[in-house]
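First up is the structure itself, then whatever we jot down about it.
A single protein chain has been omitted; all remaining protein chains appear in their positions.
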Amino acid sequence: MDIAQILINTLVRAAELSLLAIGLTMVFDILKFANFAHTDYAVLGALFAYVFNRILGLNLFLAIILAAFVTGWVGILIDQAIFKRLRKIGAKPVTLMITSMGTAIALRNLMRLIWTSHTKTYAIPLQKPLEILGARITPLQIGIIVVGLLSMIAFHLLLHRTTFGKALRAISDNSDLANACAIDSEKMIKRMWFLASAYGVIGGSMIAMEHLLYPRLGFDIIIPVFCATILGGIGNPYGAMLGALTLAFAENLILALDLAPLINLGGLFNVGSIQISTGYKPAISFMILIIVLLFKPTGILRKK
Amino acid sequence: MPIINFIIYLLTMIGIYSLLAMSLNFQVGFTGLINFGQVAFFCIGAYTSSLLVVNAGVPVVVAFLVAMALSGIFGYIMSIPTKSLKSDYWAIATLASGEIVRLVALNEAWLTAGPFGVMGIPQILKDLIPKDAYPVFYLLFVIACIIMVYIFLSMLTNSPFGRNLKAIRDEEELCLSLGKDTQKLKLQAMIVAGTVGGLAGSLFAFYIQFISPENFKPIETFLMWAMIIVGGRGNFKGAIIGAVVIQLFNVSTRFLGNYVPLGSDSMAALRMTIIGVLIILFLLFRPEGLIKEKKKVYD
Partner (left out) sequence: MRKYALMLAITIMCLIMGFGVASAADTFKIGGLVPITGTQAVMAEDLSTGLKLAEEEVNAAGGVLGMPVQVIIEDTETRPAPGMDAARKLIDVDKVKVLTGGFSSGVSLPIAKLCQSKGILFVVGPPTSPLFADVGDFVFMMDVLDKFKGKEIVDFAVGDSGKKKFGLMFMNNAFGMALREETINNLKAQGAEVTTDVVYELNKVDYKAELQRLFAKKPEVIIGTWYAKEGMVTAKQAYEMGFLEVNKVPWYCPEMVSSYATAVKEIPDALEGVKGLTPLPPGLLYTEKFKKKMGRDPITAYAAMNYDAVIMIAMAANFANSTDPAKIRDALWKIDDFYRGQSTGGDKRFVGGGVQGFGKYERTIIKGGKIVPY
């Protein structure tokens, strides 16, 4: 087992996942529903960034910022067109969740209609890995970890140092009371959608940069993102980060684990090596999700 | 008349999906259980019955019954967490459990032949029915199953048990305060739904005569959801109508393809986009679906 490499892989994956999980947890917290279309917003943004970068020839960094901005507005528009109507007629959170499932299917296939199913890559050359403590890491991966960290700090400051952040926390705690205090909830919700979608785009673009980009990507990453969110405790952005870290670590560790020493009992038996079949890798996040839901549905960090 | 064959085939598939939609409707429309892992019942039913017949030589009737029982038991297992979980959390957990069932079928190759799938599933009563009449026979068999399930579920939902289920859906708190054991009711509902789903799975396996894990991806669940949202929840006619509409819509694009200036990939993408939009539009503007639930007033 190569612990250093596992830790590096974990950090990179956690940086990507937590940016997606933050947006999901915010929407879940304020509007009380699980937005199944969240990762598809992120992929939409990543595709916008692809257009700006590869077709318009914009610098990749600028392209992603611009795409985050545009997708932020898309998030607001979809909310105005769909979710706001449902809120107005007092639909149950469950109805909103099912609607988001429909939105996800429609959006994902709309992207396919526009961009086709072919895989896309940004204009980044192949990276030569650097060696740190026997493990390999590319400059891009270091960049991803740094951007991930900076985004979290920015989010923390936003939540605690701005009036928007305070209002958001107030709504989260008690929306009726917040209304009574003359906080314009709808306005705050708009800003929240913008922020959630934009953060998702940064996460989605980082996944696209490090791996691949294609319209179905949103569906392929939704379960790990949900898992990280719930694991961390819904409504708690720091929980989302911690959840992402835990999940990423589990994903990387479980396949490397050899259970044989446990069963051999210090030489009593010799069963060779017992490892989980790699075919079950996709089940890891499902299993963690179910176990967390069963035994600690509030997640690791309770909402403050 | 080959075209008749195609219609018979289409109706048989619609019938099998109607059963799945009815089972889902029983959970969503009557009990308020949001199951995103409905495909698990389908999978367990199909695998159990076909493996019993192919590998163990069990009579088909017994295999069907065991398949239904196992799916029912899985429904029971799925229902356990509803005790402590809010419905949206439970929904996410069901999505995960549906995928886990498929991954087990994919990876436990000693039992399920893994990605190769189960081959050589025999036709039921093959020797007694003339070959040309077989498609019609199977369609009638599926229809008979639908009628039985329809009557059974209708009786169930019109009984005090069914009224209690609806009470959970509408006012769970109130239900609890009236001293009803809502947990037990949910549990029973899931067993019933699982059994029906298992029947649909068995019918599917013995119709297509080959199953593999690829049959049981999450998209199947989403299609079943589209059926009950379009058709209408809280009644079984809606589930059947929904299955008809969605399945017909799905095949219709095969025929429209030549008349719409779009490539096939775009055509398929467009089809799924429309299904997604349909779900949204129905939930926004006609949440009760095509067929409205008849609400009875009890004194």
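Labels for the chains are A and B, by order of writing; each one numbers its residues from 1.
One rule holds for everything that comes next: contacts are C-beta pairs under 8 Å (C-beta built on N, C-alpha and C of every residue); 3 or more make two chains touch, one makes a residue touch a chain.
Only a predicted model underlies this, so the values are computations on that prediction, with no experimental measurement involved.
If you put the hidden chain back, the residue from B:94, B:164 or B:212 that touches it is B:212.
Across B:49, B:107, B:157 or B:188, the single residue that touches the chain missing here is B:107. Residues of chain B in touch with the missing chain: 2-3, 5-6, 9-10, 13, 106-107, 109, 114-117, 119, 208-215, 217, 219, 231, 237, 241, 244-245, 248-252, 254-256, 258-259, 264-265, 267-269, 272, 290-292.
The chain not displayed touches chain A at residues 1-2, 5-6, 9, 13, 112, 117-119, 121, 126-127, 129, 131, 136, 138, 141, 207, 211-212, 214, 216-217, 220-221, 251-252, 254-256, 275, 277-279, 281-282.
In this text, only the chains that are shown with their structure count from here on.
For chain B in complex with chain A, the touching residues are 32, 34, 36, 81, 84-93, 95-97, 99-100, 103, 106-107, 222, 225-226, 229, 265-266, 269-273, 275-280, 283-284, 287.
Contact residues on chain A toward chain B in their complex (touch as defined above): 33-34, 82, 85-86, 91, 93-95, 97-99, 101-110, 112-113, 116-117, 223, 226, 230, 277, 279-280, 282-283, 285-287, 289-290, 293-294, 297.
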